[in-house]
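Removed from the display is one protein chain of the complex; every other protein chain stays in position.
By written order: A, B and C. Residues from 1 in each chain.
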Amino acid sequence: MRTGTLFDPIEQDLHTDEYKINMGPQHPATHGVLRLILTIDGEVIKNVEPDLGYIHRSIEKICERDNYRQIVHLTDRMDYLSSHINNEAVCLLIENALEIEVSDRVKVIRTILDELTRISSHLLWWGVMGMDVGALTTFMYGFREREMINDIFENTCGARLTMNYNVPGGLMWDIYSGFVRDTKAFLKHFKPKLKEYNDLLTDNIIFRKRTEGIGVLSKESAIAYGVTGPTMRGSGVSCDIRKLFPYSAYDRVEFEEIFMQGGDTFDRYLVRMKEMEQSIHIIEQLIDNIPEGETLEKTRAVIKLPKGEFYQRVETARGELGVYVISDGKKSPYRMKFRSPGFSNLSVINEIAVGHKIGDFVAIISTLDLVIPDIDR
Amino acid sequence: MHGTERFTAAVHQWLLGMFSPGAAHIAEMVLTGLAYLAFFAVAGLALVYLERRIAAFFQVRLGPNRVGPFGLLQTVADALKLVAKEPIGTKKADHFLYSLAPYFLIISSLMAISVIPMGAGFSAFDIDVGVFFLIAVSSVGVLGILIAGWGSYNKYSLIGALRSGAQMISYELSVGLSLLTMILLVGSLRFSDVVQAQSDYWLIFKGHIPAFIAFVIFIISGTAESNRTPFDLVEAESELGAGFHSEYSGIQFAFFFLSEFINMFIISAVAATVFLGGWMPFHIGDLEGFNHIMDYIPGPVWFFIKTGFIIFLMMWFRWTFPRLRIDQLMKLEWKYLLPLNLLNILLMAFFVWKGWYL
Amino acid sequence: MGYFSDIIHGFKTLLTGMKVTGKYFFNARKEIITQQYPDNRDTLTFPERFRGRVDMPHNENNEHRCTGCQACEIACPNGSIEIIWDRVLNPETGKKKKAIEKHIYHLSMCTMCNLCIVACPTDAIVMTHEFELAAYDRSDLTFVLNKPGSKLMAGVEE
Partner (left out) sequence: MLDNQSIKDILFAQNDTLEFSEENSAFLNVWVAPEELHSLGLFLRDDPRLRFDYLFCMTGVDWPTEDTLEIVCHLRSIPLGHQMVLRCKTGSRDNPELDTLSDIWPTTHMHEREIYDLFGIRFKGHTNLKRLFLDPSWDGHPLKKDYVDEVNLIVK
C-alpha cells in the first residue's frame, strides 16, 4: 500500500486520459453534415478537427462546364440561406466584366431583396441559436417571421429558398404588384417582434451567462484567420463589404456598420441582432421610392466574358463572398473560385473553442453561423 | 370521514368478507400495486400528451391532433408503437447493466409515488418518516441513469450519466433542506400529518416569507431533480444527442421516457402536498360560505388541480428558458441555493420559536 | 449587496421571458401559424410564379406551341430536357419542317431554375403549381410533355 503525506498529491497516480468524440455528421448541433472530431478531457475540449466534404458537389468543376447564365443557379445551392445575394455576386461580376450598366430600378430591388434575405437568414440563425442553448421555442418564433419573408420571395420569384431571380443584366422578371405592400406589412409586423426576441432570449440571465466571455476571438486572430462578416465585426474589425466596396444601391442608403469589441459569443450574437435593425432601416429608405426603369438589360444569347481575371465580392449574411473568375474568352469560365465566408469562419474554430466545455462549444459553432454547403461547395 | 376514506374502508370490508384476514391483506397489497401500476401508465401517457400539447401552444403550433378526439390517443398509439419495436442496443454494451437500468428508474418512481396522499387516507402506505422515505427512494433513480450511461457503451451516454450524477447529488440537498424548512412548521415527517396541519391555512401562507422562499427553491431544485430544462443537461439534446438513453429503443426507451414524466409528477405532487395543502380545499379565513362551497370539491380533485398547476409551471419553464452549463449548474446549487436554504432554515426556526406564523 | 441584487435581477429577466411565451400560450387560439396540410389541400393557393415542374400546355384540339427549336434543351444546366425531333412533310406547303416527336423531361435532374421557361421563344412550356412531386419509382420521374398525337398550333412560327 502506498503511503502519502498531505504534500504528496495522490493525483499523480490517478491517470486520466483524453478521448475523442464525434460530433456530427448527424449531430443536432452541427446544422447539416459538418463533422467535428473533438478531443476531450472530461468535458473540456482540447482539440477540434473539422472533417468536411459530406456535401461537396464540386460546384467549381461544374462551373467550368456550364455557361455563365447557368452558373448563377448553382450559387443558390452554396449558402442556401443567402441565395439571392450569391446570385447577385455572379451577376455583378458578369455585368462588370461586360460593362453593362443596370438600371436604378434593378439596383434598388436587388438591395431590398438582399436585406430581406439577410433578415431571413439571421432569423433562422436566431431560432437555431436559441435551440442550441436549449430554448426550443425560439425556433418557432424565428420561423414565424421568416415565413413572411419567404412568402414575399415566393411571390417574387416562385421559390422560397433557391431563388435564381438575378440574371446577368438584371432580374428575371419585374417585382409582383403587391411587393411594396407585403414588404411594408412585414416590417410593421417584425419591428415589435425584435423587442420580444430580446425579452425572450437576449436579456435572459441564463443565456447571458452561457454566452458572455465564451469563445473569445481576438482582433488579431480574426484577421489572421481571414474571418469575415458578423463573426469578424463581433471582434471589432471593419469588414462590411457594403461599406468598403459598395455595390448595387448600398452607396445611396445610410446605415451603420455594427461593431462589438469583446469578440465573445454574446458579441457575435448582438451584432446579428442589431444588423437586423439596420436591414429594416435600409429597406425603409428604399421601399417607398423604387425608381421606374428597365428590369432587364439586353445581353447576348451566349455570354462570353473578355479574356482576363475578375473578382467580385458581396456581403452575404455570413460575410464576404468572393467570386474569382479566370476567363479565357470562351462561354464557360476557365477557372471559377468561390471564396465562401463559412470556409474561413470555420477555420477559426480550433482557436476559439479549445478550453471550453461541450455546452459552450455548441453555442460557439452556433454563433459562427455555419452553412455546410457553403463550406463544402 | 372523507369520501376517499369511506371508499378504502369499504374495499377493506368487502375483502374481509371474502377472505381470511391474512389473505385479505395480501389481496389488498396486490390490488394496490396493480392500481398504482395502472395509474403510473395512465398518468405518464397523459403527461406526455399534455406536454406536447402545451409545448405546441407555447410555440404557436397545434400539437398532436390526429389520433382520437383532440389527439388524445396519440400517446397511446406512440406507446403501442414503442412496445412493438425491436430493442436495438450496441454490440459492446454490458448487456446485464444495460437491461437493468430502466427498472431502477421505474421502481424508484413507483416507490416514491406510493407515499404521497392523493386524498384523505388515499396513499399506499402512510409511514411516519414519509418525507424522508420519499427523498431517499427518489435518489435511487440516479443509479439507474448512471448504470444506463455506463452500460450502453457510448461516450455521449457516459457524459450524460456523469452529468446527471453530479446534478442529482447536488440538488438532492436543496430538495431535502427546503422540505425540512416546512417540516419545522409541522413537526412531523408523516405526510398525512403534513396535510392535516394545513387544514386551516396552506403551509405556504402559514410560513409566509421563509415558506415562499423555500417554495421557490423547491421548484428550482425539483426541476433539476426531474432533469427538465433549464437543467436537462443529462440528455441535452443539442449537445449530447439524447444523453444517457441514446442507445435505448423500444420498451426500454419508453420506460425512461415515462419515468421522466412520473418524476415530474412526483416533484409536483410533493410541492402540492407540502406547500399547497395537498388534498385540502382552499379556505379563506372566516368566510364560512366560501369555505363551505370549497369543501364540496372532493380531496383528490384538489390534489390534482394543485399538482397540475405545478406541472404547468414546470412546462412553462421548459419551453422558455435556455439550458445551463454544467459548471453553472453546480454554481447555482452550491453558491446560491444552498446558502440561501440554510439561511432560510434559520429564519424559519426563528419564526417558529417566536410564533410568528399564522 | 451585489449577491442579492444579482438574484433579483436574474429572476426578473426570467419572468420577462415567461411573459413572452405566456402571452402566446394564453392567446393560442389566435396565434397558431402552422397549417394542417393534407386537409387544406383544396384551399391552398399558390403565387402565380410558383415553380412546380415543367409542363407543356395543350389546347382543346390537342395542339401545343413547341416548334422543337431546342432552346430549352441548351439552356438547361442539368440536361433534364431532351427533345427528339424529326423533319416531317407539311402536306399543305409540300416542304419538310422540323417538328418534335417527344419532349422528354427528367424531373429527377431538374433544379427548378426556370431557365428553360425564360429561354423558350414561343412560350410553349410553363411551370405548373404542382408540388407533390415524390414518386415511388425513379422511372415515374421522367415525363413526355407533348401528348400523343399532338401537333403544333397554327401560327406559332410566324
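Here is the rule we go by: a contact is a pair of C-beta atoms (placed from the backbone, for glycine too) under 8 Å apart; a residue touches a chain by one contact, two chains touch by 3 or more.
In this text the structure is predicted, and so the values were computed from the model without any measurement.
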Candidate in contact with the missing chain, chosen from A:T202, A:S248 or A:S344: A:S344
Option from A:E43, A:E88, A:E320 or A:D360 whose C-beta touches the chain left out: A:E320
For subunit A, residues in touch with the removed chain: 52-53, 56, 58, 60-61, 65, 221, 223-228, 237-239, 306-311, 320, 322, 324, 326, 334-335, 337, 339, 343-344, 346-347, 351, 376
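Throughout what follows, only the chains that are shown with their structure count from here on.
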Contact graph of the chains (line, ring, star, complete, other): complete
Furthest chain, CA centroid comparison against subunit A: B
Chain centre separation in whole Å, for subunit C relative to subunit B (CA means): 52
Distance from the mean Cα position of subunit C to that of subunit A, given in whole angstrom: 27
Sites on subunit B at which at least two other chains make contact: 58-61, 319-321
Where subunit A touches two or more other chains, by residue: 137, 140, 144, 200-201, 204, 206
Residues of subunit B touching subunit A in the complex: 55, 58-61, 155-156, 159, 229-230, 232-233, 236-241, 319-328
Interfacial residue positions of subunit C with respect to subunit B in the complex: 7, 14, 17-18, 20-22, 24-25, 28, 31-34, 36
Touching residues on subunit C, where the partner in the complex is subunit A: 9-10, 13-14, 16-17, 19-21, 33, 47-51, 75, 77, 111-115, 118, 127
